[in-house]
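Sharing a structure below in structure tokens format, with a few things to ask.
Shown here: the complex without one of its protein chains, the others still in place.
A and B are the chain letters, set down in written order, and residue numbers restart from 1 in every chain.
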Amino acid sequence: MEEKENLITVNIDGQDLQVPPGTNMVEAAAILGKEIPHYCYHPKLTIAGNCRMCLVELGMPGRDRATGEPMVNEDGTPKIMWMPGPAIGCGTKAAPGMHIKTDSTKALESREAVTEFLLINHPLDCPICDQAGECTLQEFSSSHGRGYSRFIEKKNVKPKRTRLGPRVTLDDERCVLCSRCIRFCDEVAGDSVLGFTDRGSYSTLTCFPGKELANNYSLNTVDICPVGALTSTDFRFKMRVWFLKETNSIDFETSVGVNMVVSAREGTIYRVKPRRNDRVNDTWMPDSGRELYKQVESDDRLTKCTIDSLATSAVDAIAKASECLQGGGVAVVGSGQCSVEEQFALKAISDGIGAKGVYLVARYGKDDGILMSVDRNPNVRGALMAGLVNDLPDEQLGELGAKIDSGEVTTVFSVKEDLIAGGLTEDQVGKVKIVYLGTHENATSSRADVLIAGLTQFEKSGTVINQQFRLQKFSRVVPGPGGAIEDLYALATIQANLSGESFPSTIGSLWKQIGIEGSVFEGISFQSLSDQGEILDGSAFEHFSFREGKSLHFEPKKEAFAIE
Amino acid sequence: MNLKPETLAEIEEAIPKYPEKQSAVMPMLHAIQKDQGLLTNEAAEWVAAKLEIAPIHVLSVITFYPFFRQHKIGRRHIRICRTLACAMAGGAKVCDKMLSEFDTGLNEVSSDGEVTVEFAECLASCGTAPVMLVDDEMYENLDEAKAQEICEKIKAEVMQA
Partner (left out) sequence: MAIHPKEQRIILKYADEPGYTPDIDCYMKNGGYEMLKKAVGMEKQAICDEVKNSQLRGRGGAGFPAGVKWSFVDRKSEKPVYMVCNCDESEPGTFKDRQIVHKDPHQLIEGIIISSFATDCAKAFIYIREEMPKGAEILNQAIKEAKEKNFVGDDILGSGYSCDIVVHRGAAAYICGEETGLIESLEGKRANPRIKPPYFPAVLGLYMCPTIVNNVETLCNVLHILRMGADEFAKIGRPNNTGTRIWCVSGGVKRPGYYEVAGITLGELVYDICGGPKDGRTIKAIIPGGSSMKILKNGERFTGKDRDGNGYDWGIEDIPLDYDGIAAAGSMSGSGGMMVLDDSVEIPVALANLMAFYSHESCGQCTPCREGSLWLKKITTRMVHGQARPEDVDLMKSVADQIEGRTICAFGFAVAWPVQSYLAKFEDEFREFAERHSRMGGDRTAAKELACNH
């Protein structure tokens, strides 16, 4: 095989493969669809090389000692000098001409040996272990184990059910000492609280006494634990994982747009885990984002539409809302929590009624430099790119308040935003007619003349645009409450009512409009948008003073800071 | 942490000897253990703060090395080598003798608080096996009679003190 520029040719089980420099053999084999089993190796952590599961045979083209010339076989091919002992795939980086064997007798024997060693002191009680079904040790034991035990000695005894922190529980007997969790805390979370104490087979994963694994990334240790040692206190023993159906979604907490996967069974969500995106969140996500699903069934959930506080059907509520918005003097409060599609529909409404102002409410929090950005709205950039607003939002709706006070605004259509929390006074809110589309009770929902119960992010699909101007999609995980209506459908119907023309009410049909020629969305459709998202041209907004600082895969534009 | 002035001085002297501060973990632990007899979690936190590392990194060091301890021992620390050369030369009998002389159990503090008798791995004096360390003093070519002499000497020192 000819060497392409910057690529290195290696040979795996007889097959040549070109890989970028620095590629390790676990990753290289994966390109060929071959799994080199491993526990301690993690693509986003430093190499520890301690589990020894990924041992393979390794050879390099030989060179004559005397002449330094490459040695060749009779057929002219390079003569490969195989190392006497196996080498770890994870710690072996591609070198020109490198050969590995992943399925030779030596490699298979090594796996069998390591598997047996890992099992001798491991409890063999998969049926009562919460990790069962997604346990690497369980899987590899069946594929690489000898199938019976030769160990008749007493197993080591270690602490069980240790509370490591508010969200993580540890069973030390199940720990295979791979050190992934320790490396994660040291290298990613920047909160070194975990370590091994004691030595040899008695080594024990421990949190320093009196300290806790409490940082906002603690549950990532559970995700990367290859066995049932670290478990989520929230999730453990709630549901067998093989019953769960997984759906891709996005963490709505901040403008980082962390990719996640949501697991549900029969309309109930059980847990949220990060989904790998090497350009956004690697394989990590904040703990706080995993709690978001709890809003779905929270006590303050709006499950019915109302007109003048009396329950009504969604159809009637939408009709009434359309009526309210026709009279002029209407201001629109959109939201950075809405999807791009909703913002697009809201923009159409605002334009059609000649709104007396369109606002968003900014939310700012503390930047943690990892995956929690300052901007706690997931989609402010969506509102900008949809043209709903032309500038970064303020945290307070002061201008709207003034317009209410002056009588210019007599009706407010708020989507998802609580006007009181947004800074309007009780008095101001009392002066106007309110149409509210939202999901949870708040001061605005209780005062709304027309209330349309909408859906949470877990009950609908759509797209959001993160701090990198990356358009990312999220999908419906569970159905919404019976009395609620999909936000986009509500907005589209209102727009149709107001304009007398049809407006696309499904995501697929709306994208035909969003992705029209000349727009930044040109050529994109919801269907074709990849799970890793797509970067949009955000150059039109370069002069904006976005507040996000540096985080995992984000570098703020310097000019933006200069304006600050 | 209530460390003696000389311990603090030893620590201050140790840190700048190393190109990187964390290297001073072991010298600091040696100094504190000599001062306090053991290494508490408080000591681990103190060392960690001093060297600007996480306390768990200190604790994981303390528990890795057998000569660091988190428990109290007797005033005299008796360590008998148990590895092959000493075992072949009767190390176990010497240990039994020490235990019975002080009427204590292995790894325990004798009831008078005077001694703790432990086995240690190879003390690197196999040519004069069996050997033991009494605090920092090495005793060689032991047998039960010599062990008895050493016990008597220790007991006599207690009487004097």
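Criterion: a contact is a pair of C-beta atoms (placed from the backbone, for glycine too) under 8 Å apart; a residue touches a chain by one contact, two chains touch by 3 or more.
No experiment lies behind these values; they were computed from the predicted model shown.
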- Note on the structure: Considering the complete assembly, the absent chain touches shown chains A, B
- Based on the whole complex, identify which of A:Asn11, A:Asn121 or A:Thr411 touches the chain you can't see. A:Asn121
- Cross-chain touch to the chain not pictured, restricted to A:Ile8, A:Ile36, A:Leu55 or A:Ile370, is A:Leu55
- Using the definition of touch stated at the top, determine which of B:Ala9, B:Ala49 or B:Met88 touches the missing chain. B:Met88
- Residue among A:Pro78, A:Gly91 or A:Gly352 touching the omitted chain: A:Gly91
- Touch list for chain A against the chain that is not drawn: 47-53, 55, 84-86, 88, 91-93, 109-110, 113-114, 116-118, 120-121, 150-151, 153-154, 156, 176-177, 196, 198-203
- Residue numbers in chain B that touch the chain omitted from display: 17-20, 22-27, 29-30, 51, 53, 57, 60-61, 64-68, 82-85, 87-93, 106, 119-129, 133, 136, 138
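As a convention for this text, only the chains that are shown with their structure count from here on.
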- Item | Chain centre separation (chain A, chain B; CA means) in Å | 51
- Message: Which residues of chain A touch chain B once you look at their complex with the stated criterion?
- Response: 192-199, 206-211
- In the complex formed with chain A, which residues of chain B make contact? 41, 44-45, 53-57, 59-60, 63-64
